[in-house]
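The complex appears here minus one protein chain, its other protein chains still in place.
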């Protein structure tokens, strides 16, 4: 988990969102159209079978796309998720989840993909569509 | 929010999952292949723009499908999300989110749809695929 | 198949697309934010097991969303599919496939849902996102 320490050097365009604090999501890497976020396993994230709830994994993946997207957008612009689709490939019972998001094409409508791994195994894969808001008041 | 009181009468096939407690998700109605769950707005669920994080809405929607699915499955069977796709239609800033999930076809592979409303407005729509596990040890 | 005759009264904002002719897709109903299209079973549409190829069903569904979307857009505007997700619920071996598309929210980004039935059975369900193009030259 050395990667977590790198997070301190990363300047986000906003304070840590409450929902990230709630789930334990942190950014560890940002590049041009790319972001890597992590979320350690915690009992609070689990569903009835003791594995991490799909919604927690989706939240990590969606957050990774948000950061990958803002990395290619002017700082004053807001971005929103239009839609996202996720496939769950394996249950998560411990360790750290890592989401690596990559923008597939630049533009006002931004498609992106995310791989989520856990202990070196691909546990989920998602495709999302983001939009850059033109008008701040629209939200 | 009178609906929330109905929740006490509902017998779930499992204790309240930790992730539901974390997010404030509650079941208010279960019928054959149908479930309605709610999640009140809370600041802890928000992303940087002050609206509810898409991952929180996805979590509510996924949970609703889980309950709709278990309603048509023998109690000892486990069900898992194979995949889910969600479209976000409007931001959520207050009130209660309601997710109504409906199984589209019975079988071992169970497709379902979910409508998520907030203050009477459709704020998200999702389609999911669930699987009934044959072998408990497989998880 | 009496519905097919109604098609003649329907004025489309464009000549019948070549791909519709290839597959046998026809419009039978257009309303505000709604469209119903049909595609009869034909051997040419089948995959190796003798059932209709998922791509043919997707094509019908996507076309239905296109018409539902253009119904709420100024005639000179073009619309494009950003993305679509489809769940296949049952195989199609004969009869006519009917796709009923409904816009979920008006705006520049248009989410829509489609139900595809065959002999009265729901055989597929899809959610799509369309965009209204601002700049014709962008295509």
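Miscellaneous remarks
Each chain carries a letter (A, B and C) given by its place in the written order, and its residues are counted from 1.
Here is the rule we use: contacts are C-beta pairs under 8 Å (C-beta built on N, C-alpha and C of every residue); 3 or more make two chains touch, one makes a residue touch a chain.
Just so it is clear, the structure is predicted and the values come from calculations on it, not from any experiment.
Touch with the chain omitted from the figure is made, among A:36, A:53, A:85 or A:100, by A:85. Within subunit A, the residues in touch with the undisplayed chain are 85, 87, 89-90, 104-105, 111, 113, 122, 125-127, 129.
The omitted chain makes contact with subunit B at the following residues, 82-83, 85, 109, 111, 127, 129, 131. Seen across the whole complex, the unshown chain contacts subunit C at 13-15, 17-19, 21-23, 43-49, 51, 53-56, 58-60, 62-63, 66, 78, 80-88, 91, 139.
Please note the rule applied: only the chains that are shown with their structure count from here on.
Taking each chain's centre as the mean of its C-alpha atoms, subunit A lies 33 Å from subunit C. If you average the CA atoms of subunit A and of subunit B, the two centres end up 21 Å from each other.
Under the contact definition stated at the top, the residues of subunit C that touch 2 or more other chains are 85, 111, 127, 129.
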